[in-house]
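Missing here: one protein chain of the complex. Every other protein chain is in place.
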Amino acid sequence: MKKIFSYLFKENPVFVLVLGLCSVLAVTTTFERSYMMGVVVLVILVLSNLIVSLIRKIVSEEIRIPVYIIIISTLVTITELILNKYSKPLYDAFGIYLPLIVVNCVVLGRALSYASKNKVLDSIKDGFKSGLGYLVAISIIGLLRELLGNGTITIMNDISGITGYKEILHIFNNVVIPNKLFLTSGGAFILLGIVIGIINGRRSEV
Amino acid sequence: MIRGLKLEGKKEMSLSEEIIDFSSPSRVCVPLMNNNTSCECLVKKGKKVRKGTIIGIRKNMDFPILSPVSGTVIGIDKCLYLNGEEVDCVVIENDKKENVIKKTLVKDITKYTKDEFVELLRKCAVTGMGGSDFPTFFKYKSDASFLIVNAVECEPYLTADMMLVKLKAEVILESIDAIRKINNIKKCFIAFKENNEIVRNAFLEYIGNYENIILSPVKNIYPMGWERHLVKSVLNLEYDRYPSEVGVIVNNVSTIFAIYKALKFQRNITKRIVTITGEGFTEPINVLVKVGTDMSSIIKKIGKYRGDKLKFIAGGPMMGTALPTDHVVVSNNLGAVTIISDTLDEINECMGCSRCIKVCPAKLCPALIMKNINNVDELKKLHPELCVECGLCSYVCPSKLGLRDSVINAKKKVK
Amino acid sequence: MNIITIFITTLITENVILTKFLGICSFLGTSNKEKNALGMGISVTFVVLISTILTYLINKFILIPTNSAYLQTITFILVIACFVQITELIIKKYFKDLYKSLGIYLPLITTNCAVFGIILTNIRSNYNLIESISNALGSCLGFVLVLYIFTLLREKIENNDILKSFKGIPIALITAGIMALIFGRLV
Partner (left out) sequence: MKFIKENGPHIKNSDTTSKIMTRFLISLIPIVCFVIFKNTVLVYFFTSETLISVLHPIFMIIVGVLTSFISELLWFKLVNKTNIKTSFLELYRSFSIIPGLLLALVLPINTPLWIVAFGAFCGTIIGKMLYGGFGQNIFNPALIGYLFISVSYNALLGSPLNAYELDTLAGATPLTNLTSLNYFGTYDSIVGSYGTLLNFFSGTIPGTLGEVSKLLILIAFIYLVITKTIKWRIPTTYVTTVFVVTWIIGNSLGLGIWYPLFHILSGGLLFGAVFMATDPVTSPLTPIGQVLHGISLGLLTVVIRFLTPYPEGVMTSILFMNMLVPLFDKIGVRLRYNIKRIYIPILIYLVITILLIINIISNINNNKTNGIDDVGNKVKIIEIKKDGNKKIYNVTSKGWGTIKAEVEVVDKEIKSIIVTDKKDETQWNELEKVDYIYKVITNQKDINKLDAVSGSTFSSEAIKNIIKKVLSEELK
């Protein structure tokens, strides 16, 4: 347990390596969108690591990057199609940030630095680990932004079309006036900066 | 526009009618230094020397260092130089006989040709006595049409040049006229602070005889004594690196006196006037001392230190170096020692008041240089190499930052 | 919408970096030095402009007629990657000096989300060719503008006594946030 925790915060792709910030900042206006983005990235990461690892011996050094990009963008396209079909609100909310997963440094980075050199099972494990780190990070940011900026936590709303379950928690109930700052883009930057700063401080203390 | 700042003069402290003669120390330590370059020693222990015997040489310029006394060489020792470093000095036991190599007395000092003049200055080891210690003959190598005599003495507290003028105005004028005739100089100017009545009156008494020497009072600001400011203020000329580019020679007034000695007696600089001053000293005064004297021995004879947390500064309070002890040796370019108590400053962050930028006589941006001290690319664009180390930036800084140090540091970095 | 409005909007109000969060990696990565920032900015502008035209043509004359708009993501990323590769080769061969100064930024551009993001925005907003170019130009200039200002600010705070844990990325993000808020106040 401690190991997982320390992994999530010591080697977190977002908080520590500062990769893939686009979507962390852009889609985190509600908690639900944040964790859904995290899940999508996690799935794509695991799958791309799996495929890259499978074909690592066939692909030569020179054409590595184009091939990996094709693989990842294929996976992303499939995800796009699925989301478009089953959860239109979420698809619309993600907008261009869904196809932008293709150029998300976490995905391509893991493929290049790990999956292209390691065995299939290890690669899946690695993808899962990185993806989980990403999922946790983006969820934390999403949770904070929605809670502070709107006073609510959207457990499930956009994808209730699939699950049939809908829940938006109103936390402060007008006792505390929510601060719209956190819903703006500037607020997202500042929040992320402060969170990273605090985690840095914690890390150096431990 | 001439940039600078009016500083509180505090000159009256050390002014007096006469200067005290301390020019027969029992031994002298002559620093083997010229213009911050160390020189080679040419004498051995036990050698008898006379006044004017060559004891060292600056190789790259073939410039000698001459003995100021007659006596016996005891050895070579490290002594505290005015820049705060311990340098090699030739220690000579003074026999107080004042023997010279050759006794000469030139009746008409205008009879030299230009080449002879330059060679004489080299032989007699005349250097800039205002502070640079730069060999003077070098300045006269090229032709010039103007001579500016620097009697500004813009640093606070200092009165050595003023005393010299007060006592020797007549010979100084004679010397200037001789230099003018020898070098075919069109006009000579004597620059002094417009509020300095002592210098003005001293010269006015004798100047009637010389129509090509012009008294030109300059503004009472610091650093008016800087060559560039003088040339701009007196002649309204600007130059790139050296005043010789526009045909101007700038000499300190005490250097002019040294040239007189060389012309008249063919003798080197053996003595000079040093101001001992400051709130930290009980008897501020001007003294006449032999080059190579240990300052502490003279100070002991005159008075006492006063107060605690004192600074012993070789030179004036703006550009001088605070030394750890008072055992500094007198060199050609040591015009003063100032003893003042340390100011207890509260040092703050730079708040960007931009005063250092407004005041810098060299048009630098000291605050920006300090902020970019680690960024060499940016530093080059800020031209710290133009700095004259006048110290005004540190002086005006309300946050009491050592801006001058960081600019000097930057100067080294861009080289 | 006329093209000037698009240009101004993308330049300031909807700045690529500050409101759309595109190109953050290079924003944080290359903003240490003034020179790097400008090099990156110029490279991005060049690549975006050309690939905007390419993708617009491909989209209009190949993808839409064949009813395969769902292939946009793959096609566009391939176009960008190929274009970057070709540019790199050409510059390397014919413009040695330019390669020395810009060469190191080119490989980074493929994975720069600003490039891909701007192109996707063009397509998704159904802009025509002129509007697309105006959008691309505005976005890129906005990118360069913000990147340059940000670099100068980072140089300024480089030697500050910032808390150790906030040094580097966190304070850069906070600065970017404040910049975003200020830009947001302009309209």
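Every chain is named by a letter (A, B and C) in the order it is written, and numbering of its residues begins at 1.
The rule we apply is simple: a contact is a pair of C-beta atoms (placed from the backbone, for glycine too) under 8 Å apart; a residue touches a chain by one contact, two chains touch by 3 or more.
The structure displayed is predicted, hence computed values, not measured ones.
**Q** Please identify which of the visible chains the hidden chain touches across the whole complex.
**A** Touch partners of the hidden chain, whole complex considered, are A, B, C.
**Q** Of the listed residues C:Ile3, C:Leu49, C:Val144 or C:Ile162, which contacts the missing chain in the full complex?
**A** C:Ile162
**Q** Using the document's definition of touch, tell me which of B:Ala322, B:Val388 or B:Val414 contacts the absent chain.
**A** Touches the omitted chain: B:Ala322.
**Q** Which candidate, B:Lys45, B:Lys301 or B:Lys363, sits in contact with the chain we can't see?
**A** B:Lys363
**Q** Which residue numbers on chain B touch the omitted chain?
**A** Those residues of chain B that touch the unshown chain are 7, 84, 156, 305, 309-313, 317-326, 338, 340, 342-343, 345-346, 348-355, 357-358, 363, 365, 367-368, 381-383, 391-392, 394-400, 402, 404-405.
**Q** Just checking the interface: what residues of chain C touch the absent partner chain?
**A** The list for chain C reads 148-149, 152-153, 155-157, 160-163, 166, 171, 174-175, 178-179, 181-182, 184-187.
**Q** Determine and list the chain A residues touching the chain excluded from the picture.
**A** Listed in rising order, the touching residues are 177, 179-181, 184, 186-187, 190.
The rule is short, and it goes like this: only the chains that are shown with their structure count from here on.
**Q** Where the centres are mean C-alpha positions, what is the separation of chain B from chain C, in Å?
**A** Each chain reduced to its C-alpha mean, chain B and chain C end up 60 Å apart.
**Q** In whole angstrom, what separates the CA-based centres of chain A and chain C?
**A** The computed centroid separation for chain A versus chain C comes out at 21 Å.
**Q** Rounded to the nearest whole Å, what is the centre-to-centre distance of chain A and chain B, using the mean of the C-alpha atoms as each centre?
**A** Distance between chain centres: 71 Å.
**Q** Counting only residues that touch at least two other chains, what does the list for chain C look like?
**A** Expected reply: no residues.
**Q** For the complex, which residues does chain C have touching chain A?
**A** Its residues touching chain A are 18-22, 24-25, 28, 70-74, 77-78, 81-82, 85, 110-113, 116-117, 120-121, 124, 163-166, 169-174, 176-182, 184.
**Q** Can you tell me which positions in chain A touch chain C when the two form their complex?
**A** Residues in contact with chain C: 18-19, 21-23, 25-26, 65-66, 69-70, 73-74, 76-77, 80-81, 95-96, 99-100, 102-105, 108, 181, 184-194, 196-198, 200-201, 203-204.
**Q** In their complex, what parts of chain B are in touch with chain C?
**A** 371-375, 377-378
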